[in-house]
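Here the complex is missing one protein chain, while the rest keep their positions.
Now for chain A:
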Amino acid sequence: MTLCTLPGTATMSRTISIDPVTRIEGHARISLQLADSGEVEDAKFHLTQFRGFEKFCEGRPYREMPALTARTCGICPVSHLLASNKACDDLLAVSIPPTAEKLRRIMNLAQLLQSHALSFFHLSSPDLLLGWDSDPAQRNIFGVMAQNPELAKQGIKLRQIGQTIIEMLGGKKIHPTWVVPGGVNEPLDSSKREAMLEMLPNALTIAKDTYALFKTMVPRFKDEAEHFGTMPTMFLSLVSPKGQLEHYDGFLRLKDAEGRIVEDMVPPSDYPRIIGEAVEDFSYMKFPYYKPMGYPNGIYRVGPLARLNNADSCGTPFADVALAEFHMLQEDSGPVRSSFHYHYARLVEIIFAIEMMQRLLKDQGILDTRVRARARGNRNEGIGVAEAPRGTLMHHYRIDDAGLISWVDLIIATGHNNLAMNQSIKQVADAYVDGNKLSEGMLNRVEAMIRCYDPCLSCASHAFGQMPLSIELKDAAGNTLDRLVRDA
């Protein structure tokens, strides 16, 4: 890292650019606009890459959509696979066999487990364990290995268990094609069930140990918890018909910042009534908002934090205890508002995922061989909504009478959080960024706040560890006042 201060640091309107943001899934840039006084005037989170899935899927047979849209993401392809297949189920107008639904749920929970483990252990734990101001060369999973090898090993093991379950069910760890419109294309084998059940107790032990460790660490991050995205927003997620934590099906629930239910038991197919999408010229990511409140007032958050805030209970023993403890993070009785606690929520969900997988695998009907409903396109419009690790994922397709895609709308989990991420950057920059002097620790906090949301931007590439980073302070005339460069 080199730091050079250029002459002429007179205070006036300037822009700080963090490009690229590191240890997130995808590539993005953050720009901070400073006022003459040196205070942060505006903050923007730019998604700088264009994918075009909604356009190039047009004209393709709808049965290709699960495999096509899964390619948006190498970290959470299962989430796209499920949301897409649910949209296709809707096009077929079928109810899939109950065993197929349970099998899909197991795969979704395994995906949740591996993705949350990746986010917590590989991407965020370096900040939490080693500190924001530690040497960037060490602040990665290898640094964690050096300081706490047992924790690093456990994190890798936990992710491996999730990936292995996906592979056992779908034949491949990444981009399995086992889930198909109408169900799944192969029933579960009893030997695979036994093998999965054998792995899960170890996973639960790791998850509970990590949760216990993190609980002791949370008080240390009081300052971050107070400044990392505590703005009042609503929370959107699926809940079960009983109001419990739900990741595969159910109904949409929207709670406001005070905990009042704004929308409840909204069928996923009714999402266009409540969700609108705005576009800004500084980012390729769309800005979804709650329609009745308009843009940008209809700001809401999705993901683990929103799911736990919205759920009345989890429905599994250890996760329910952890949920009660999660709610104690907020001093008043309202929802947990700090985005810093996404990390906490992730650990609670890991426990839930393992417990729920155990329950589903022990289900008597899980080995049933009737796992697929066969039909052809019976509707011209289909909507599939599922909870991805990062939040509510919506796939919406229209097909012509021959079954070819004529229109696609994908609302990705990270997109829902777009407004909230932008506001959170502003908040954390207000607290930590000194416009007159740049420091590594200050920028790390801005980046770390974004990591709380675990954004999945390109969904395909994984920016891991140290990436080239350059931040510049410019005056209103475009002159560089200060420059911080971190080499690759």
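The rule we apply is simple: a residue touches a chain if its C-beta (ideal position, glycine included) is under 8 Å from a C-beta of that chain, and two chains touch if they have at least 3 such contacts; residues count from 1.
Here is the rule we use: contacts and distances are computed from a predicted model.
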item	value
Undisplayed chain, where the name is taken from the UniProt record, one of "NADH-quinone oxidoreductase subunit G", "Phosphoribosylformylglycinamidine synthase subunit PurL", "Heme ABC transporter ATP-binding protein" or "Peptide/nickel transport system permease protein"	"NADH-quinone oxidoreductase subunit G"
Touch with the omitted chain, as defined above, among A:61, A:131 or A:365	A:61
Touch with the omitted chain, as defined above, among A:31, A:160 or A:185	A:185
Omitted-chain contact residue, chosen from A:177, A:190, A:205 or A:297	A:177
On chain A, residues whose C-beta touches the chain left out of the figure	59-61, 63-64, 66-68, 71, 175, 177, 180-181, 185, 374, 376, 402-404
